[in-house]
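A quick write-up on the structure given underneath.
As you look at this complex, bear in mind that one protein chain is not there, while each of the others sits in place.
Labels A, B and C are assigned to the chains in the order they are written; within every chain, residues are numbered from 1.
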Amino acid sequence: MKHRACLLKEFSKPLVIEEVQTPTLKPYEVLIKVLAAGICHSDLHLWLGDFVPQGLPKKLPIVLSHEVVGEVVDVGEGVPSSFRRGMKVLVYPWQYVEEDQLTIRGFTQLARKRLRLGIDVDGGLQEYLVSNYKFLVGVEGFEDIPALAPLGCAALTTYRAVKKAGAFVGPDDYVVLVGLGGLGSYAAQWIKLLMPYTRLVGVDVRDEAIEFVSKVVNVDVAINASREDPTKVLNELTGGLGVKAVVDLVGSPEIVSKYVNIVDTLGIYVLVGHMGRVEVPIPRPRIIRNEITITGSYTGSLSDQYEVVSLARKGLLKYREVVTKRYKFEEVNEAFNTLKEGKVVGRQVVLIT
Amino acid sequence: MKHRACLLKEFSKPLVIEEVQTPTLKPYEVLIKVLAAGICHSDLHLWLGDFVPQGLPKKLPIVLSHEVVGEVVDVGEGVPSSFRRGMKVLVYPWQYVEEDQLTIRGFTQLARKRLRLGIDVDGGLQEYLVSNYKFLVGVEGFEDIPALAPLGCAALTTYRAVKKAGAFVGPDDYVVLVGLGGLGSYAAQWIKLLMPYTRLVGVDVRDEAIEFVSKVVNVDVAINASREDPTKVLNELTGGLGVKAVVDLVGSPEIVSKYVNIVDTLGIYVLVGHMGRVEVPIPRPRIIRNEITITGSYTGSLSDQYEVVSLARKGLLKYREVVTKRYKFEEVNEAFNTLKEGKVVGRQVVLIT
Amino acid sequence: MKHRACLLKEFSKPLVIEEVQTPTLKPYEVLIKVLAAGICHSDLHLWLGDFVPQGLPKKLPIVLSHEVVGEVVDVGEGVPSSFRRGMKVLVYPWQYVEEDQLTIRGFTQLARKRLRLGIDVDGGLQEYLVSNYKFLVGVEGFEDIPALAPLGCAALTTYRAVKKAGAFVGPDDYVVLVGLGGLGSYAAQWIKLLMPYTRLVGVDVRDEAIEFVSKVVNVDVAINASREDPTKVLNELTGGLGVKAVVDLVGSPEIVSKYVNIVDTLGIYVLVGHMGRVEVPIPRPRIIRNEITITGSYTGSLSDQYEVVSLARKGLLKYREVVTKRYKFEEVNEAFNTLKEGKVVGRQVVLIT
Partner (left out) sequence: MKHRACLLKEFSKPLVIEEVQTPTLKPYEVLIKVLAAGICHSDLHLWLGDFVPQGLPKKLPIVLSHEVVGEVVDVGEGVPSSFRRGMKVLVYPWQYVEEDQLTIRGFTQLARKRLRLGIDVDGGLQEYLVSNYKFLVGVEGFEDIPALAPLGCAALTTYRAVKKAGAFVGPDDYVVLVGLGGLGSYAAQWIKLLMPYTRLVGVDVRDEAIEFVSKVVNVDVAINASREDPTKVLNELTGGLGVKAVVDLVGSPEIVSKYVNIVDTLGIYVLVGHMGRVEVPIPRPRIIRNEITITGSYTGSLSDQYEVVSLARKGLLKYREVVTKRYKFEEVNEAFNTLKEGKVVGRQVVLIT
């Protein structure tokens, strides 16, 4: 059997749709007809070859996209009977080669031998995909299946990061979210859902990003950092005490080293974004004397993935509002170019079949 | 009533012993005859005026030393009857002006309005001291009371830091301790006590410090960083995975930025020491992709203080071995000069009365 | 100085309002003019002498009520300057004689030597009351001060119990609340606030209690246990898996031993209520094989008290709707009689001054 796949053959050059061999099913695998695949900022970087110094992608040509929803069309012999043809699924993209001591404790996304869709192996920009059954999360009961694709990365990553922050935040505290836009509009929703008692401070340098998120969720204090100094505003708001958590979706050294200074005693700074130089300076005395914690958060676990889907199913995440652009499979290069030009606020999804 | 106190009147100049007024007791206060007071590295810095840019000490003249053991000689009217004359006590030095939302949750050392002995107010280098009863921990049942003085800072600070690290460490993991010597000899003992299953890697640049700690506790792997690169050794030892925890009693930017790179997935880096520049660069991508945590640990809570004393009383901390030098009250300047010359391995205690 | 106090002199007999001596202030104490005092079910039991077998009340005559709001009218010399005359405060009622190793870790309500208002010492049914400053929580910024009284017990107790349950509950889980009415209407609100993703199942045997709570908060599934078997309903709802948490405000042996059987793997049963025989049978095999936890929750800590007040101030707790009856000081016996007759749904407050 053959199917059409969108191949990255050469960095920065147009992606090519070609016929490829559909893999045969191993015992615990499921064959999935891809319905939609999301385009993430990291797809853009992979396409441009920005991650080559880090050894990514692992192979060329590669099929990009790690945000995948589809329909079960065939199952291997060892797959539990709960997986049936016609069933709609989200594919958890943070897969791995084999179980290890991290995966058996639930830290699936931190597996020693990662096999991430669209990064280490072929991803969602193709008509068919195979996956071990255990990485498939049923998405029955949703009205808009294609809009679920970003739940595999954008919504998942922010969910885990916000949960990490949440453990440090009480009823009287402020939470700062750095970076609005697509990722930020999920993060802002998680903050308001998981910490309904906190005051959300949203920071961005783009007015359109602030506006976009503000339409989806109530941002208590919005700061355009190109016009105002957020640390000054926050010092005033908190009487100099600072905030209990920063969720930083940008992560540039300038932002981190400055914003750590408005984290209050026993507060947390969650690093998610990868912008700018890799060396980030932090102020040691403040961290020690106030017992501040800085931690990284990477995508999410399979268990987090189930939670994200459940919350969306209950109507507690506005997932449709965040998907602002849908492309046909044939228009995939347009999606990448638009993203490259920085014109996208919200998330983009490619409709495959 | 008057008593003799050792005053810091001018930075770097010899301390002067003079008669001062003994404060009268407020209702919840206890009058303590000081038996011994420890000399900490931060006392040296206070004496030299190194902390003036940070606004410390809060006043001049000041009586230094925050490591104090003594005997109850009088009690205020509101003091519980369990405090009796003749009772030996350790004075918890991380006191504060008033209760706040941090202290009522047990984070006494992080109080909003700190009143630290020997830093914000007069400390232990004097014959008499008053303290609210609730900061006094009974030390009956010990053979060597003066050697307990450092339990208020050196043993306490390392205890809290090691407990923070312990939450991240399992049976197969390595723990790295940076900085042996006095503080390190408590830390090494706590690591072996609280994580008896872990392999302890001790790092220092001084052979005498490595030897000193190795006599007190079994260091599984000792590395002199002036001759060997610890990150290389640890990469080899762990097959490239790294260690689960670093307890860093030094904290220089060079050490932190380098050693974070050998922290394994879900590991922790605990900052305790304050050496060198305050801006410490950390590698963001490794922290994110492996969900590494960096946190500060500051002295210890009153509850930690009780635990430290209990463990010492049970013979689980060799506290006498760490105190390598005892001075008479009149020799106090010698203690500071010896410390300044970098000749001290272990801790120094001044016998007051 | 003298003031009027409502005295319990003889069990089950009418309470008497008499003049008593106003205590003089100790250094850390504050004199409070009582504005309102709530009447709790335990006040009824104290009045009737039901707790005499447990040694309560500790003395006779006693002034009942542990739910107290008032105004600062005088401060002792050691009281921080943030406490000023005219300031409105809630008095944290779970006070104690002296600090101990539980209180210094934040478990104030579990102090070794408890000094609970209206139980161990005189409580709120009097014109003036003294309290150590650290047990006073400012309640500026509220419209209806008297309606805040129950925040010291009813709202606090349910807050802590719900937080304990919350640690076990995820997005797909059900939470069962046993006992609606006054206490239950706070609990239901906390469940919806702290676990907005969970489905709340409310159980009671009184239709009026179910109706009352349903007006304040959205109860997803309401069961009148006198007509339907809640375990049967819940087994059907959860496909036999059960619920993740039960918050039991009743606590009778019949309820506990039955409802534990619908707690799912890794779930929790929080005991709050004291109805019926003290020996409660639990099914050992289910508890072991599914690692179920049963725990008690007792009032709340001082830190919980601050959180409760903050959440109410932010409008996240409908506290006014729960107070259904207000009495004048002179009508205090009517309040007790009405409660005795079982006619109260919601909470009762006595306006003192």
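We adopt the following convention: contacts are C-beta pairs under 8 Å (C-beta built on N, C-alpha and C of every residue); 3 or more make two chains touch, one makes a residue touch a chain.
Owing to the predicted nature of the structure, the values given are computational and were not obtained by experimental measurement.
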* Which listed residue, C:I17, C:I287 or C:L351, touches the chain dropped from view? -> C:I287
* To do: Consider the whole complex, including the chain that is not shown, and state which of A:E99, A:E140 or A:E208 touches that chain.
  => A:E99
* Footprint left on subunit A by the chain that the document does not show -> 26-28, 78, 80, 97-99, 101, 104-106, 108, 134, 301-303, 306
* Structure fact -> Those residues of subunit B that touch the unshown chain are 170-172, 193, 196-197, 306-307, 310-311, 314, 316
* For subunit C, which residues touch the unseen chain? -> 54, 102, 107, 110, 251, 253, 256-257, 265-266, 271-272, 274, 278-298
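The working rule: only the chains that are shown with their structure count from here on.
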* Over half of the interface residue numbers used by both subunit A and subunit C, so same, or under half, so different? -> same
* Could you please state the distance in Å, as a whole number, between where the Cα atoms of subunit A are centred and where those of subunit C are centred? => 42
* Structure fact -> dist(centroid_CA(subunit B), centroid_CA(subunit C)) in Å evaluates to 42
* Could you list which residues of subunit C touch at least two other chains? => 306
